[in-house]
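With one protein chain withheld, the remaining protein chains of the complex are depicted in position.
The letters A and B name the chains in turn, as written, and every chain counts its residues from 1.
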Amino acid sequence: MKKIKQLFAGAMLTTFGLPIAQADYALNLMEGVTKVSNDIYDLHMLILWICVFIGIAVFGTIFYSIYHHRKSKGHEAAHFHEHTTVEIIWTIIPTIILVAMAIPATKTMLELDDVQESEMSIKVTGKQWYWDYQYLDSGVHFESHLDEISEKSHRGHTIDPHTVPNYLLSVDRPLVIPINKKIRFVFTSADVIHSWWVPDLGWKKDANPGFINEAWTSVPTPGVYRGQCTELCGRDHGFMPIVVIAMNQGDYDNWVKTTLEKQNAKPDLSDQSHEQLMANGSSVYLKNCVACHQIDGKGVVGNYPALRGSAKVTGGVDPLIGFLQAGTSKMPSFAKLKDNELAAVITYIRNSPDIGNKVGDEIQPKAITPVYDDDE
Amino acid sequence: MSTNNAYYIPHKATWPVMATAGLLTTLVGFANYLNGSSIGSPLMMLGFAIFIVMVAGWFTLQSTESESGMYNHGVGISYRMGMMWFIFSEVMFFAVFFGTLWYTRNLSVPWLGGEGAKAATKAILWTNYTAVWPTNGPGNVGGHFEPMGAFGLPFINTLLLLSSGVTCTWAHHGLLAKKRDQLIKGLIATVSLGFLFVLCQAFEYHEAYTEMGLTLGSGIYGSTFFMLTGFHGFHVCVGAIILSVVLFRSAKGHFTPENHFAFEAAAWYWHFVDVVWLGLFVFVYLM
Partner (left out) sequence: MSAVTAEHDHDDHHHDDHAHGPEKGWLRWVVTTNHKDIGTLYLVFALAMFFVGGTMAMIIRAELFEPGMQFVDPQFFNSMTTMHALVMVFGAVMPAFVGLANWMVPMMIGAPDMALPRMNNMSFWLLVAGILLLASTLFMEGGAPAGGWTLYPPLVLQTGKALPFAIFSVHLLGISSIMGAINIVATILNMRAPAMSLMKMPMFVWTWLITGFLLIAIMPVFAGAVTMLLTDKFFHTSFFDAAGGGDPVLYQHIFWFFGHPEVYVMILPTFGVASTIIPVFARKPLFGYSSMVYATAAIAFLAFIVWAHHMFTVGMPISGELYFMYATMLIAIPTGVKVFNWTATMWKGAMTFETPMLFSISFVVLFTLGGFTGLMMSIAPADFQYHDSYFIVAHFHYTLVPASIFMLMAGGYYWLPKWTGHMYNEKIGQLHFWLSAISVNILFFPQHFLGLAGMPRRIPDYAIQFSDWNMISSIGGFIFGASQLLFLYIVVDTIKGGTGEKVTDEVWEDAHKHGLEWTLPSPVPYHTFSTPPTVIPCDHD
């Protein structure tokens, strides 16, 4: 019922084309939080009003003639078919308007482009289909994936998206930045082109493989800002969101400290219970494997093999470990997973009812023999 | 303005459909071949055969019609316009590859080497790379290679093509002055020079692949080098074949000073191929 009401309200709004800014309906560009995004908003409003104004003039004239110069009202056609002065005027006026628009646009453009004097740098790498953040100054480095509940909801058809908080717009590990600092971002990609867009910051920038693009921001107010990948990057392009949390310098410093501690801590390789392994395995699977092998382990016919019932999965453990660490030409290597993560995901794919396998064992972290000890 | 009272309008055409079928079969074959399917090559061959039969048939039809005087002045102009605009489209096709060469030499390679607007690219991704030309890129794609010098076979080829342009024009003068002997000698010279060019290029490629380590896979230098010279070489072959047909028809006594569209079209095409080569020689070999 609520839906129908909203629908009706929406239909009325469209029908009358009224820009009534109702709280529920975002009709206009968001102003954003940074100075640059405010400048862009102002530019947007300027052009918008110019267009509205010209539109009213042109459409007004058309509707006036439709009404008054109708044959059915007995209007006789005039015979003029050119008028040099008028034609010159309506060439020159738009030119002047355009010049007037170009000036503030150029100013904002120059401001956006200036990455000089930044106080810290973050390297952002787009990957199919998540973001990899590397703080070039402090050494913090992590991956940011779509959060588990959105992942389950859009893949599993069992969780209603309306019940998921920030459906498709939240991540497991958000990007954290301090406020009021000029932060330089360097963008690149490990595979195809991605694009990093947080509307509140006012811009998006492409992440091109093999090249670096730069952009900067300085956020004045603490808060959570959300965005998405905006360059088509394959099947899960719609599922690689961005979350930026801006916090006070003090909080930020604390965050860096604890994050680094965790990052450098040795993984806990002690034995775990079956349930623990399965729970951890499920989240490792959702982050790393689900994009290709799917939530039900059935894969995608013709592209990605099924894990359900696969002899490789349910067979010997050691070959499976070796396979995951080495990867193939078609499947990336997962040497980056820590021993406990690898153990968990293997236990998971061998035993999960969701995947459809039931070997009935658990693989403990200690069972993982390193093929590569590179932890990168 | 043309007098289109008697503008010749053919009323039924089977060759075009056959041409389409030939092209489609060839391309489907080629695509299958690239995908590693075994029906690829036979399909490709079949398509090509259809295409050859079509070309022979269609050209014979056109030349019979032309010789029996069905084409008036207006039709001739239409054909000439068709050819002109076709050559223009070819110019645009080559422009893409020249543009690519320009872009990579002046923009992408310097950027990768840390010059210009994208200094951070080198600093972060390719710290060991220095931009030079020729290059196979920061990944050293395709391994070590030697670039192709300008003053060996390429220079000889320049002379060959330039003189073939002269002989072609000389043949045209012969045709206009009704000196059939000069026409035929000129055409023989042109065609021979053309095939000689192709032969030299084959040697050049052979040397590149076997001795210089220079292949299509040698990074951006190899890519642009072989793409530009390869497509040009292909055009020389086509041009030489067309000129051979023209030669054959001249020997049969076709063409008059007033009516010789086929000759003219072939000659235009040849000169176009010539000019492209000059561009290649300057931008690919010399600079």
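For this structure, a couple of remarks:
To be clear about the criterion, a residue touches a chain if its C-beta (ideal position, glycine included) is under 8 Å from a C-beta of that chain, and two chains touch if they have at least 3 such contacts.
Remember, it's a predicted structure, so these values are computed and weren't measured experimentally.
Here the chain not displayed is in touch, across the complete complex, with A, B.
From the options B:51, B:195 or B:221, the residue with contact to the unseen chain in the full assembly is B:221. Considering the full assembly, A:70 is the residue among A:70, A:274 or A:366 that touches the omitted chain.
Here the missing chain is touched by one residue of A:228, A:272, A:310 or A:325, and it is A:228.
From the options A:133, A:211 or A:334, the residue with contact to the unseen chain in the full assembly is A:211.
The chain that is not drawn here is touched, among residues B:70, B:159 or B:238, by B:70.
Although one chain is hidden here, its contacts on chain A can still be listed: residues 3, 6-7, 10-11, 14-15, 17, 24-30, 36-37, 39-40, 43-44, 47-48, 51, 54-55, 58-59, 61-62, 65-66, 69-72, 75-83, 86-87, 90-91, 94-95, 98, 101-102, 105-106, 108-110, 112-113, 153-155, 157, 160-162, 166-169, 187, 191-193, 195, 197, 199, 202-206, 208-211, 213-214, 227-239, 300, 302-303. Along chain B, the points of touch with the absent chain fall at residues 1-2, 4-17, 19-20, 23-24, 27-28, 30-31, 34-35, 58, 68, 70, 74, 77-79, 81-82, 85-86, 88-90, 92-93, 95-97, 99-100, 103-104, 107-109, 111-112, 116-118, 125, 135-139, 141-142, 215-217, 219-224, 226-227.
Convention: only the chains that are shown with their structure count from here on.
Chain A and chain B, compared by their mean Cα positions, are separated by 46 Å. Interface residues of chain B, counted against chain A in their complex, comprise 111-112, 118, 120-121, 123-125. Contact residues of chain A toward chain B in the complex are 123, 186, 188, 210-214.
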